[in-house]
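Note that this complex is displayed minus one protein chain, with the remaining chains in position.
Here is subunit A:
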């Protein structure tokens, strides 16, 4: 544990990627094999299930530090991170522990089944014998969500540096389902093992948003365009008469989408399709809001399956007849995909497989015209792919670009604020925005429509934070209502009616575009203005 805590401390005390890679690769050289596996697991978001819920953690931490629970809660809101709060508040003792990271994690796995009394005793014993950083790491492992500014990509690079194994190959090895509790470092990283690859997806190729003018991409004839669909990017794998569906977050979601079971034995073994899971209602693509009802459910009811059926919109073919196609040119992969698609669709049975149409244009102007149709087609914009491009690993520039439609925008009033987390802890950076609505008696009132916590610069956040602290109306735990005074331009990607929102409207990816210091609150937009932006809806 000492090694690992020291590693986290080092990672924490630099902002420079190179130094982080160096610290991690040095750790990978000295740590024991079991600790290495766990470190890889933790940094790729494979932590053991949370053994103790956070309510109990808070109660016990306040008990051990001999302060009232409300004071612990207040401190937590200000510190912005539960593990950090616990590490700060609990008094340190002089004793120490030699237990390894693996020992701690094994204990945590065993802890889940124990009684509350046993859990409490375990935490009290360990909290007190760890120093500040160890206690922080220990508690972070219990609460999960180990976000410390180390991406999976950075970790893979460090591991590659330490083992001399190619980074892309490592990325592939580390994907999919493996259990850090039983796998060895040799099996996970060093060995080649065919049977392991049965369920494994390929690392997703991700595109950056286009930065310059689209014309700068060169000849339009070198590029293939298609709509960028707004669902869940996924890989559908058929191997050995088994189906595996992976989401981009490397989550195995096969059980959530039983529709795709129809692919077994219809699509030949040794096939991997890259595509987008989309809701498909009344013969047309639904909104992300429709899909939301499916995402959270592990077991889907029959009623829901009928209400919100899904399809796979296929983009690309990564494996065919058991062979990795990723180095072949995009158009060649597409040809095979189209062949597969027509075979499936001519098999007579209706299959939830759709093809994402590729389009070829003769001028960039035509491409732009197509992009303007995006919102109508329920897409987010266009994807531009170089016709001869291979399928790369991770987010890379050059061959693929996303060209989204410009976001919708509206001017809204800041009404509530909450302190942020992580690097924004202790600053009010999470805001709630409202729009004007007319009550029955003709009086105007502000109605909450969205929350947003990104889009301002650090300097702007500091200014708004100072203002909020001086203009608080009421406090509700961590939330403060503020005098309606500031207007912000809010951008969002999609919009749909929603019963779950007080305003009756759901917006997708709301974020702050600009601080409209030139506007007063009466110049902010109304809920009706927002309603008018819903595509295809009658204007009320």
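Rule of thumb we're sticking to: a contact is a pair of C-beta atoms (placed from the backbone, for glycine too) under 8 Å apart; a residue touches a chain by one contact, two chains touch by 3 or more; residues count from 1.
Heads up, the rule we're going with is that contacts and distances are computed from a predicted model.
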item: Candidate names "Anti-sigma factor antagonist", "Methionine synthase", "Ligase-associated DNA damage response exonuclease" or "ABC transporter ATP-binding protein"; UniProt protein name, chain not shown; value: "Ligase-associated DNA damage response exonuclease"
item: Residue among A:45, A:424 or A:514 that touches the chain left out of view; value: A:424
item: Hidden-chain contact residue, picked from the options A:39, A:85 or A:247; value: A:85
item: Touching residues on subunit A - with respect to the absent chain; value: 12-16, 65, 67-68, 70-72, 74-75, 78-81, 84-85, 88-89, 149, 421-427, 458-459, 462, 466
